[in-house]
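We show some of the complex, not the whole, and keep each chain where it was.
For reference, chains read A and B in written order, and residue numbers begin at 1 within each chain.
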Amino acid sequence: MLNNFHITVRDLAARLDVAAEGDGSRVLAGIASLARARASEVAVVRSTKDAAAAQASGAGALIVPQDAAISGKPLIRVEDPKSALFRTLTIFHPPRRYPSDIHPTAQLGPGVMLGKEVFLGEHAVVRAGAVIGNRTAIEAGCFVGEGAVIGDDCRLHPGVTVYHAVKIGHRVVVHSGAVLGGDGFGYLQQNGQHCKIPHVGDVVIGDDVEIGANTTIDRAMLDSTIIERDVKIGNIVQISHDVMIGEHSIIVAQVGIAGGTTIGKHVVIAAQAVIIDHRTIGDHTKIGAQSGVTDNLPANTFVWGTPAQPTLHLKRQLVALRRLPSVLRTLARRGVLDDIGK
Amino acid sequence: MLNNFHITVRDLAARLDVAAEGDGSRVLAGIASLARARASEVAVVRSTKDAAAAQASGAGALIVPQDAAISGKPLIRVEDPKSALFRTLTIFHPPRRYPSDIHPTAQLGPGVMLGKEVFLGEHAVVRAGAVIGNRTAIEAGCFVGEGAVIGDDCRLHPGVTVYHAVKIGHRVVVHSGAVLGGDGFGYLQQNGQHCKIPHVGDVVIGDDVEIGANTTIDRAMLDSTIIERDVKIGNIVQISHDVMIGEHSIIVAQVGIAGGTTIGKHVVIAAQAVIIDHRTIGDHTKIGAQSGVTDNLPANTFVWGTPAQPTLHLKRQLVALRRLPSVLRTLARRGVLDDIGK
């Protein structure tokens, strides 16, 4: 999306708390990759590996590491190019401000409370008694159920579903297709039928949480499924009823967390890992991709595999396993094993 | 969601087929957890482990196991607290009855047949020739394709997509974002291109099925993808074309079942398991989380792992594998293996 923001190389350097080298008066209108940047754009050299691409880049200016030897362009030398990239992205692309607007096709139930400068997109539905905070954007086709509460400065991308009575904090971003507050998966066997256990609890999402596209978070049976503040959740993640995720944790795409499990703070769970039900994961623990966590995990551990175990142990076992076919052949040849095949 | 249902402790006990102890005239307006319950609410003590929480609870009454020693509150002693919890939840939270209502923004194609007391939410779309049964609720933003048939007392939560010609039985619940009847995934290689194989079959969903949020069930090529009655499917599950799932089976979140596979009755498939195409799984078989089923499975088996094997076998192998690094070191030390590294 276009924005009309322009900044000189000198001013951009100042915003990054350094001085520019070369023509500081050059005007920049955006940031792009080394390969694509044009004369009106700045690009970032992240390491010396990028030197050739940097020299060949069409960028109008470069943000470079302290020791970069690049000539012919205005340069902004920084200690930490990755951080400078982030800051420059944010300078050119601040979070979008939505206009204050209720689209005429949006449908509001009785008793809905809307804050100031709310945006409701085309065909958005907000049911009876729901509360929408100040400057929050509910995009086209979203559904906000009865009595749900959404805080200030939130953004629900198109097509998000929020079931009744879900509580969402401030500055929460939810991507398209996410479903918050669906029924927990629980049945009681009676007379050979599965009888649905009513899930009458809710979901509580803390401040600064981001939730990926098509992710599902189920409501608790009696209490709350809780996502604490600053938790970041990727796409297509399943979080079951009565789960609790501690603040600052990172849940990568396609992870599944079963019912009643408690995740600590600053935990990282990599792609497609599963944690079974009613487990407890300690703070700062890291769980590798595709792990299957079957036990409680203490704080500060690194685990991988199914069933998950300390990553170092698993790697030693995998190295040994790769040798196993030839080891068995050797043992048989030496007569140590004569019962091959048993 | 509030309901205005109230019941005395005495009457609640009677509904659970037992007698109350203590002040049976106390009025209860809801059920909550031991931690959260207030004086107007009943809570359930599931086992002696909950004794301290029970004694400290603010609940107005407690449902307790026969041998519980708790004083100072009206008690309802039961044989099976879990079952009593379920029954009490259902007493306070019976399935929601939707009003009979066609929202003015709902769009109906020609020849749609609506039963009695149908609810169509905001922006719901029902295409030509579709049939909606009595008391069925099609929530906001749902899409029901041409010629689809939905039975009585069903509930499609907001944003469900039902492609053309899909058949859904009675009392079926479908959660938000589920997609029923998308094309099967099949291509024929021709001249170096993938040519899409038309999938002209359908999907048939039996009575009392529940389908989780963002789950996808593809239509068959010529025949039907079949989900038999009382099957319960979690969130984000993929069920491919021409799959058949027998009655009373449980499919947990994020499972994938490939094309043409037949699942028996009363099968349980745990989270993120995959079953490859054209396999047959016997009745009452249980498949562990993240398993990769590559072979047919007989009835009444328990399997786990990738490739899936009897759980007991896999566990023995995993125990042996954990010893393997030290076993190889011992064998090398004793000169039995001199070719370490090969």
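Quick note on the criterion: contacts are C-beta pairs under 8 Å (C-beta built on N, C-alpha and C of every residue); 3 or more make two chains touch, one makes a residue touch a chain.
Keep in mind it's a predicted model, so treat the numbers as computed, not measured.
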Could you tell me how many identical protein chains the full complex contains, when just 2 are shown? 3
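In this section, only the chains that are shown with their structure count from here on.
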Rounded to the nearest 5 degrees, what is the angle of the rotation that puts chain A onto chain B, matching CA atoms? 120
State, to the nearest whole Å, the distance from the C-alpha centre of chain A to the C-alpha centre of chain B. 26
Interface with chain B, chain A side, in the complex: residues 105, 107, 123, 125, 141, 143, 145-147, 159, 161, 163-165, 177, 179, 182-183, 185, 187-188, 192-198, 200, 214, 216, 218, 221-223, 236, 238, 240, 254, 256, 258, 272, 274, 276, 290, 292, 306-307, 309, 313, 316-317, 319-321, 323-324, 326-327, 330-331, 334, 336
Counting only contacts in the complex, chain B reaches chain A at residues 1, 31-33, 35-36, 82-83, 86, 89-90, 92-93, 103, 105, 121-123, 139-141, 157-159, 173, 175-177, 208, 210, 212-214, 230, 232, 234-236, 248, 250, 252-254, 271-272, 289-290, 305, 318, 321-322, 324-325, 327-328, 331, 336-337, 339-342
